[in-house]
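Starting off with a structure, shown below.
The complex appears here minus one protein chain, its other protein chains still in place.
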Amino acid sequence: MLDRIGQGSLAQAAIEAALRSQAEAASKVQANALAVPSAGPTVVAGAAGAAGFDGSLTQVLKEGLRAANASVASVDRLGQDMVAGAISDFHELPGRLKQAELTFKFSMEVRNKLIEAYREVMRMSV
Amino acid sequence: MDMLGPETRLLERLMSAASLRHKVLANNVSNQNTPGYKRQYVQFEELLRHALESGEDLLRVTPHVVTDAVTPARPDGNNVNLELEESAQDENVLLFEAYAAILQNRFELLQASIDGGAR
Partner (left out) sequence: MDGIGKLFTGMRASATGLSAERIRIDVIAKNLANAETTRTPSGGPYRRQVVHFEPLLRRLEDGTKEAAGVRVTRVADDMVTPLERVFDPHHPDADADGYVTMPNVNATREMADLITAMRAYEANLSAQEAYVRMAERALRLAQ
């Protein structure tokens, strides 16, 4: 699909602009994940915001696909992990499931935006 | 890509500590008639408070299982007071439910920020 859009700078620029705005939304989601109200001072985090969305088309797509696949795989592993004794408490399950679910849904949102942007560009080219 | 954030990690650790506390209290209850048995309890929330006050990383605090050698024992050496254990258990269940409610709300907000914020 990316090859069909071709090296044409207008199309490429339009797609990258759409993805840049998506990347901004992405960092807003990350910021929300950190800033969702808690009673006291925020917990010392580490590199929590390092999602790596710098707006480049290939990079975002690759990251999204990788994250989506990884999240499905991690849920598939859950039964195995339970049997192997890797899960000690029941409340670990929702944490793993939600992480996978949110990652997957987020990747789907990115993909949807990509398709939307592509359609916009195709409409403009006609 | 951590979608849940460090606050979620803290809540999970609070729930794990409450789960450990239930295990320890249940063990006290099962040994309420065992001669010589001394009750145990779990410290976590107090340790977190100290860490908060001294500015330490909350995610590095771990729960402690403490043996209570202070509470006086009966003639057979057992110091389990059933009424206190049951109260402590009720408190702990409520704590667990409170943490679960906060975590639930957090999940819902994260969900909404993906559905709503990305458009």
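So that you can tell them apart, the chains are marked A and B in the order they are listed, and the count of residues begins at 1 in each.
Heads up, the rule we're going with is that a residue touches a chain if its C-beta (ideal position, glycine included) is under 8 Å from a C-beta of that chain, and two chains touch if they have at least 3 such contacts.
All values derive from a computational prediction rather than experimental measurement.
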Footprint left on chain B by the chain that the document does not show: 15, 18-20, 22-27, 29-35, 37, 40, 82, 85-86, 89, 93, 96-97, 100, 103-104, 107
Interface residues of chain A (partner: the chain not displayed): 82-85, 87-91, 93-94, 97-98
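The rule is short, and it goes like this: only the chains that are shown with their structure count from here on.
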Distance between chain centroids, defined by C-alpha means - chain A, chain B (Å): 33
Complex contact set, residues of chain B against chain A: 1-10, 12, 15-16, 19, 52, 57-59, 100, 103, 106-107, 109-111, 113-115, 117-119
Residues of chain A touching chain B in the complex: 22, 25-26, 28-29, 32-34, 36, 38, 40-46, 48, 51, 63, 67, 88-89, 91-92, 94-95, 98-99, 102-103, 105-106, 109, 113
